[in-house]
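Entry: chain A
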Amino acid sequence: MDWTFRADQPIYAQLVEKIKQSIISGALLPGSRLAPVRELAMEAGVNPNTMQRALQELEREGLVYSQRTSGRFVTEDDRVIAMQKETLAKERVRAFLASMAELGFDLPSILSLIKEE
Partner candidate 1 sequence: MLGKLLKHEFRATGRILLPIYGAVIALAALANVSIRLLDRELSPILRFLFVLVLVCFVLGMILAGVMTAWMMIKRFYTNLLKDEGYLMHTLPVSVHALVWSKMIAALCWFVMTFLVVWLSIGLTVLIQNNTNLGELLAELPSWHEIRQVLREMGIRGGDITLLLGETAMAILLGGVMTCLHFYAAMSLGHMFSENKLLLSVVFFVLISIMFSFFTTGYGFYIHWDSLDSAETVAGGIRVVQGFIGKALLMEGIQAAVLYLATVLGLKKGLNLA
Partner candidate 2 sequence: MAIMECAALTKRFGAVKALDGVSLAVQPGRVVGLLGPNGSGKTTLIKLANGLLTPTGGELKIMGMKPGSETKALVSYLPDKEYLPEWMNAKQLMDFYGDFYSDFDRERAREMLARLGVDEKRRFKQLSKGTREKVQLILVMSRQAKLYLLDEPIGGVDPATRDFILDTIIRNYNPEAAVVISTHLIADVEQVLDDVIFVREGHVLLQSTVDEIRAREGKSVDQYFREVFKC
């Protein structure tokens, strides 16, 4: 995973985004075990509290669950992953549309551009 961070957002939020993306893309398989917080933090070069906060956020969203004794796992629930995938896709599309609108494109011209590609 690439562990560089942008300046304009809290680091934990960017960690959530990066890990989420790995789960959605399948780089982290459903049901697979995540490394302990400290190890993940060291890998990312961030404070363990920050990593902890990111993982809690992912837990809240249902992408990750923790078992008291054996650690944290990626959810096995395909629906949750699919839902997150859709949400993320919609977010990106919306962001894309917004940036195209700034350039003066309306929906039909964007669609035709996409078809050309």
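Following the convention adopted for this analysis, contacts are C-beta pairs under 8 Å (C-beta built on N, C-alpha and C of every residue); 3 or more make two chains touch, one makes a residue touch a chain; residues count from 1.
On how the list was made: all candidates are chains of the complex that A comes from, given by their letters.
Computed from a predicted model, the values in this text were never measured in an experiment.
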Numbered candidate touching chain A, per complex, among 1 or 2: 2
Chain A - residues contacting candidate 2, complex: 5, 7-13, 38, 41-42, 44-50, 53
